[in-house]
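Removed: one protein chain of the complex. Kept in place: all other protein chains.
To keep things simple, chains are lettered A and B as they appear, and every chain counts its residues starting from 1.
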Amino acid sequence: MENSLLTLLVFVPLIGAVVVAVMPKELARVVGLAATIVTFALSLYLIPPFLAGGEASQAVEVFGSAYGEKLHFVERLTWITGGSFTIEYFLGVDGLNMPLLVLTTLVSMLACLASWNFNTWKVTKSIKGYFVLFLLLETGMIGTFVALDFFLFYIFWEVMLLPMYFLIGVWGGARKEYAAIKFFLFTLAGSVLMLVALVAMFFYSGEAVSGEPVASAYRDGVTLTHGTFDLIELATNETIQDYFGSAMFLGARFAPVMFIFLFVGFAVKLPVVPLHTWLPDAHVEAPTPISMILAGVLLKMGGYGFLRMCYPIFPTGGEFWAFLLAVLGVVSILYGALCAMAQTDFKKLVAYSSVSHMGYVLLGIAVMTHTGFQGAMFQMIAHGISSPMCFFLVGVIYDRAHHREINRFGGLWLTMPKYGTMATIGFFASLGLPGLCGFIGEVYVLLGTFEARHTFAWAVPCAILAASGVILTAGYVLWLIQRVYLGPEKPEYAGYPEASGREMAILVPFAAFCLLLGILPKHMLFDYVNGTLEQIVNSVLVATQHATTFAAGL
Amino acid sequence: MTTAMYLTQLSPELCLLAGACLVWLFGVSKHAGVRSLMAPFTLLILVAAMVCTAQFGRPGSAEQPVGLLFTDLAYYVRWATLSVGALLLLVNWRTPADREQGEFFGMILCSMAGVMLTASANDLVVLFFALELVSVPTYVLVALSRTDSRASEAAVKYFFLGAMSAAIMVYGFSFLYGVGGTTVLAGAAGHTLQGYFTDAGAMSNYAIIGLVLAFAGLSFKVAAVPFHAYVSDVYEGAASPVTAFLGFVPKIAGFVAMAKLMSVCNWHLPEPLVWMLWIVAAVTMTVGNVLALLQTNVKRILAYSGVAHSGYMLIGILVGPTWGEGPMHDGVAAVLFYIVVYGVMNLGAFAVLATLSIKGRSVETLDDLAGISRKAPLAALAMAICTFSLMGFPPTAGFMGKVYLFSGALSTGERSLVVLAVIAVINSAIGAAYYLRIVAACYLREPTADHQRTGGIAPRFAIAVAALAMIALFIRPIDLVTQAKHATQSIHTQSSSLAQSPPAPVKTLTAAK
Partner (left out) sequence: MLIAESSLAPYASIVIVIAVAGVIAASMLILAHAVRPALKGDVKDSTYESGMPVIGDARRRFNVRFYIVAMLFLLFDVEVVFLWPWAPVFHKAAATGEAITTAGGQPASAGFLLAAMGVFAVFLVVGFAYEWRRGMFQWD
């Protein structure tokens, strides 16, 4: 089990999908839920190896001295090979993807439970198709997080789009076709440049190892040495790293160009303003469980990509683009918050708040400090808990009212007290109230940004602007709560039933995680991730300092 | 060379041509029962040709007949033509009218024989003859495919433009003969064009004119800009099964002929010619994608998408083969792989159109396709797989094909080719927009019309094979790629037997930078 846990994790949902496909449709949701529960239970086995670490410094030792030396549950097989071209089935878990995996399985499980009332949806066609695609989506998401071969990662990354496209497009709202195509095209357009980067990295790594420039080898008819798609190798092999730092691509420096190629792909997913416009459309049209997954898991893939690929492999690229990234992060925070404030559609408001929250992730990463990275990571997990919860809260009320106009609601707390309590926890977590999960991530990001003031002159203004985003967030969340939950009870909502047992079963775990992450951030997250993050930051700092002195020497 | 050896080496082609004669004769039989047997009989002939290929088609050291050169390239193309051709036959199982069975299937066999001869042609005259043998039957097929005036119009357009392109091409060939003093392309002995280009050093202006004209004629076959104008009308006018045929057979012949011409000049083209091909490739993929975006008829969308795919494949022709083990560095192997994948996925998509009809008229527009996932779930699934494969999206073979093509260009490190690869990936993202509209029509829309199934079991079987092949070639592409690689190495051996230095493609471009 230890040896094939990740394969199991990837393929249990797939097996579930096959079972759903062959079983009668009455059993579809039972099998679907069972598969997601089994996957969640399996993902809990990922945690024990990470429990040994105590303090952050100890954690580093536990993880070994360098990035990638301490991977757990590694599986390595050759998939496609031929000459110098080898694609591996290479899976592994470290502090970076472990929490995201558990988050994925958790959110999937709860989203599956949220799909339980499928028969009451407006669009009820083909329940089997829905659960098959749902489980395929889970396979794609888990695969994306565990793949350590770039080619394999790319395939999971792309394949994941298909079920999502159909889930939005078939079971979505009025403008589902537009939203689904837009979602697909944005992500695909972002990832085609990633494909160029993927192939270019393969050849340049081969070039680095053989010491033979690709072009001349081509002209002289020489066989090239193996390049590699291994993400860990690309990040840690010094020869490759040195070569990536100095090589040229189309007349520009290789590292910054590749960094931006990868960045665009991940930025669409994160999403970063101005590449975010697919997100409100997709969220508004998607059914509630799919919105939960979209917000809870898919957006995290952008941040994961930055931390797994952009920074470890092209640290000098990160330094080169730091200002641009930080500015985009701040713009996302402020623009997302302002847009959220202007919305009258409940779901769209939550969608724009996601843009704003993911802006913190980008800012925290862009400043390249340890605190910033920690903050970004925490923000991803925290948002992965709070935003699916918010979307589900919207879904609960939509199921009853069949509209999402904020201004038509009012006094719901009085009608549905238990639901109102949960809603308050969820939205306050999203707001960043101290003691709830949203707070830690934002504070760490802001601290990290201030910390970078010696490296980057623009760090302090960015931090100040980002901090003002917190106030805007408070503004729209409080205003929202006031309009929807407070005030006198409205007669048209008077008879609404209280949140059912199933709904509470979804909301309570989310609320519990909001509290736990807010109160015990160290035990809930930092202990597991700090080791890996520290390795990444250290390698980035070493590389960029090296690069600076190199430039000074010239 | 004895007559017997000659005949055995040519047996797959002879098998097809003799079969075509028989099909023509039996096709005009008085008995409806005999006429209705023409399709299975044609399949039998294809199987017989496959057996001949397996038995005698392997390139050996045997003496080669005049005008032909049986290499691994010919072996690969024979198998590709016969196997994809068998699928195309299944798709066309019920296309022709009862009294035109013989003509229709005979033409299909002739066209395939032409493709196979193109791959083994070693003489300009044979090459021209083979290419015409590919094209002329396709004009007839378009006219026979259905009875309405659109098909006749399409056939006439196709015929006149095709005749013009053939004239251009043969004019180019005459220049090559003029400068080289021979029509023999390559070979170890005697005076050959390849030998001429190897010895001549710099290429004369007449040779450049000849190559430009020859490539112009071949551009028509592969539907590259500026010779792409006919595709939309012809593809729309012909019945869908015949359109599937047009998407594969002339294209593979065109690309194989291009590879042959390139190998004749040792992949060392003069700079203006390289830039011409570069521009043609870039413009072809862009124009194809942009025009496809504007269409609402699925056949026209797929027609223009075919133009774009030709643009992608031209990259591989420009990159050329290289010496190395990996498939990643070989442009021509990538083209050979991609053309087969393209043929199959294109066939799958058109076959789905062919097997569904609304009120007796076959499905053609996006609106016609609306909601077929409800009516024909498996056909819709196959359509989705083929469409995603055309898009170049994993987990399908189209993705692997694109990776091979683009990585071939990136592996050279030549700036111009890298830029071309970047243009191509951006184009494939643009292309996704119209492919998604097809999938969206199948799955996301509500059915607006009452669909009937037509065409019987054979096309459905072909659709299933095509869809499964797209998945299988994604999971395990390496066997086919290795065969493609062998095929290009045979071009090399052919080159290197004369050329002392290894081919140095597009070297001039670097010098220009």
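In this text, a contact is a pair of C-beta atoms (placed from the backbone, for glycine too) under 8 Å apart; a residue touches a chain by one contact, two chains touch by 3 or more.
Being a predicted model, the structure only gives us computed values, none of them experimental.
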Neighbouring displayed chains - absent chain, whole complex: B
Candidates B:A32, B:V47 or B:V66 - the one touching the absent chain: B:V66
Positions on chain B contacted by the hidden chain, ascending: 1, 3, 21, 24-25, 28, 65-67, 190
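We take it that only the chains that are shown with their structure count from here on.
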Mean-CA-position distance for chain B and chain A (Å): 42
Residues of chain A that touch chain B when the two form their complex: 80-85, 125, 154-155, 158-159, 161-162, 165-166, 169-170, 176-177, 180-181, 184-185, 188-189, 192-193, 195-196, 199-200, 202-203, 213-216, 218-224, 249-251
Chain A partner contacts - residues on chain B that touch it in the complex: 322-329, 374, 388, 393-395, 399, 403, 406-407, 410-415, 418-419, 421-422, 425-426, 428-429, 432-433, 436-437, 439-440, 443-445, 476-478, 481-482, 485, 502-504, 507, 510
